[in-house]
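The complex appears here minus one protein chain, its other protein chains still in place.
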Amino acid sequence: MLSREENELLTRTAPGTPMGDLFRRFWLPALIPNELPEPDCPPVRLRILHEDLVAFRDTEGKVGILDALCPHKLAPLFFGRNEECGLRCVYHGWKFDVDGNCVEMANEPPDSAFKDKVKVKAYPVEEWGGLIWVYMGPAHLKPELPQFEWGRVPETHRHIARWLQTTNWAQGMEGEIDTSHISFLHRWMDQSQAPQRRNAQRNFSIVDGAPVLTLHQTDYGFVYGARRNTGNGDYYWRVTQWLYPMWSVIAAQTWPIGGRAWVPIDDENTNVFGYNYNAEAPLTEEQITMIESGRAFPPRTTRERHMLADGTVIDHNVGVANKTNDFLIDRDMQRTVNFTGIWGVNEQDRGLQEGMGRIVDRTREHLGTADQATIAGRRALIRMARDLQEGIEPAIAHEGHKYGVRSMDIVSPEGDFNRFMEVHGDAGKAKV
Amino acid sequence: MLSREENELLTRTAPGTPMGDLFRRFWLPALIPNELPEPDCPPVRLRILHEDLVAFRDTEGKVGILDALCPHKLAPLFFGRNEECGLRCVYHGWKFDVDGNCVEMANEPPDSAFKDKVKVKAYPVEEWGGLIWVYMGPAHLKPELPQFEWGRVPETHRHIARWLQTTNWAQGMEGEIDTSHISFLHRWMDQSQAPQRRNAQRNFSIVDGAPVLTLHQTDYGFVYGARRNTGNGDYYWRVTQWLYPMWSVIAAQTWPIGGRAWVPIDDENTNVFGYNYNAEAPLTEEQITMIESGRAFPPRTTRERHMLADGTVIDHNVGVANKTNDFLIDRDMQRTVNFTGIWGVNEQDRGLQEGMGRIVDRTREHLGTADQATIAGRRALIRMARDLQEGIEPAIAHEGHKYGVRSMDIVSPEGDFNRFMEVHGDAGKAKV
Partner (left out) sequence: MLSREENELLTRTAPGTPMGDLFRRFWLPALIPNELPEPDCPPVRLRILHEDLVAFRDTEGKVGILDALCPHKLAPLFFGRNEECGLRCVYHGWKFDVDGNCVEMANEPPDSAFKDKVKVKAYPVEEWGGLIWVYMGPAHLKPELPQFEWGRVPETHRHIARWLQTTNWAQGMEGEIDTSHISFLHRWMDQSQAPQRRNAQRNFSIVDGAPVLTLHQTDYGFVYGARRNTGNGDYYWRVTQWLYPMWSVIAAQTWPIGGRAWVPIDDENTNVFGYNYNAEAPLTEEQITMIESGRAFPPRTTRERHMLADGTVIDHNVGVANKTNDFLIDRDMQRTVNFTGIWGVNEQDRGLQEGMGRIVDRTREHLGTADQATIAGRRALIRMARDLQEGIEPAIAHEGHKYGVRSMDIVSPEGDFNRFMEVHGDAGKAKV
């Protein structure tokens, strides 16, 4: 449970809010490179942290992320011409490069110096590790890119997707650090129809629905182990990382390993980025087919012009199963096949999280011992956001190398988390 | 005409409002039993008096009406599993019975006492008289069920339906006690195409469009007689009851007799319940066909997921003719067949009432002598709501037997209402 004030602090990310300031200290994923597939391709409309933006790839392949509106008369740059290293507003022909410089102001006299005085807001952009990144904070505080393992592997070794969730970012993020829900929300009574049948261990979640959690604070956030009894005297450990300000690395028994990032669009919508990777080998065709089936992450989506509450349009990948169709719930399936009657794992998560309303009222919650990680994640973020308001910058934003952690999903006789990490931590690269 | 303050008082029913408090002193219809057709069937989403709820029928057939959201993390119970005498939230497996007790908390340690400390809000429910009823007020003030005649007859003798009206509740309710509108809104110039051709008396409404009203206050609300000249020296009397807080018993010349209840969803939407019954015999197949044709009440509807203004979804029966299609108005029909060019009687009512806006601005009205009953109904409700704020409880909520009244629709030589009631009141069971 949070106080009303804490819930506001956690969920609000507009410019000038404490959490909005904190997000503006980190590189954030903005797009998948193939959303801007080639030089001079059509621009893409975005909203990030309540700011309306347009992204384009110029003639040299560089990506620019600009204010959505031309500074002249606020016409939408989305309709612009993407030509010769600049995006040209079609209303009066002003042209801007990826750095926001006005490189041509064709409706003013040739000798006018006006164009040198006008810039469009442009944020620093990096294209790295299968993502287009944006930094929306103060120039002199520009951070390091987080050196995730999936970012450093060859492109063939990873798969990344972006999709829309119509809730506040924190609502989705909290699902990542909520190990106990997998025993229920993602339970398949009929394992033969489950999306991933790696081995029998997955069933341990069903055997023991009340895991014992141990959580360690780290520089990057925290790592936590969820210990379940296997029923055979051993323990089934799931070790998951949560990294500032909104990353997860989720446990998986075999490659690929996956996780997500939750980037606020505004307080009521979120850009979700989901990755899957194999650090040791290219993803196989079978694995890619599985990933793209929509059975887990990412969900099945269609490319849409999505209208936000205030009428602004963004370009996004919208779930085929969504709020307007009750996530295609099948009550017969719910009786016999899986716990929800909803087909895909993300669809199950989104179904419940979107059903909580756009911004869940955390003053009404009743959290138990299973919610330790959720509580820890909120506290860490709220503390960091408050610190920043007092001038304490988040050091981790400048320590990209600390993001190179890996999750674990292992059966072991070890029952103590410290001991378990001593034995397995190295092998699994799960750097605490 | 009401003052702005009176209009607010009349129309607002959220928790803590005077009218909201008054509604919370009565049993209210919530659903039709066949919306929860069998044990362990899918739950139904409801909003009543601004409170989001979920209804389910458990394994033993008992109906529970719970808060829409699980108290753990506010996940929607609608997606829950309806299993073994409880509705189980699929997010983390908490399970609740019809009384709101948490009977299982599967993600907490088996020895945890946490579940005994957590309840979900659950309201008392009764299934009686062809309705599922809910009581949303203080436990120690639980009222009696209103003993309407249609509630006491065998199931074969009645027909009840529920549908959506997208206006404030009072806007619909006032149509019930507005006898003069039937001469216009429901006039059929071509009687051969009219929905109900019982006998020639219906034409009296056309012969005399300006009825003389006499109204008697009663414990249950009021009864009023509308007297029209037949043109033959006799009087055509329609005697209608209005009962706290929002019931009508409408005059009809022959069985079935019908009426409605108007239960606020929120200030801008209403659950309408319409009944038709014969106190003396089962409804015939022909009568049921007529009732279900949509020519009168209930209207033609489709079952829909209906999204309210704040994005919340409720399950409802939505009129085929509605605001988005101008109630299928046919201007040619309007010229020659009926007064509106709209096909069904409820469709005519809804067309006009929804066209007034969600909450009509009663400060702008110009009421005449024909609006006596409307004025009386408002005054009675406003007085009762104000009384309640001063601690005076509505006695009628505990006098269910007083609801056993019956309407009348009779031609008589009697011109005085008191005399008319002496002569006809007993025969017609219209207890004043």
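Quick notes on this structure:
Read from first to last, the chains carry the letters A and B; within each, the first residue is number 1.
In this section, a contact is a pair of C-beta atoms (placed from the backbone, for glycine too) under 8 Å apart; a residue touches a chain by one contact, two chains touch by 3 or more.
This one's a predicted model, so the numbers in the text were calculated from it and none came from an experiment.
Between the chain not shown and the residues B:Glu60, B:Glu292, B:Asp310 or B:Asp326, the one that touches is B:Asp326.
One of B:Asp116, B:Glu155, B:Glu365 or B:Asp416 touches the chain omitted from the figure, and that residue is B:Glu365. Of the listed residues B:Leu185, B:Val313 or B:Ala385, the one in contact with the hidden chain in the full complex is B:Leu185.
On the side of chain B, touch with the chain left out of the figure occurs at residues 174, 178, 180-181, 183-185, 209-210, 323-327, 329, 331, 334, 339-340, 342, 348, 351-353, 355-358, 360-362, 364-371.
Interface residues of chain A facing the missing partner chain: 42, 69, 71-76, 78-79, 81, 89-93, 105-110, 112, 114, 118, 305, 307, 311-313.
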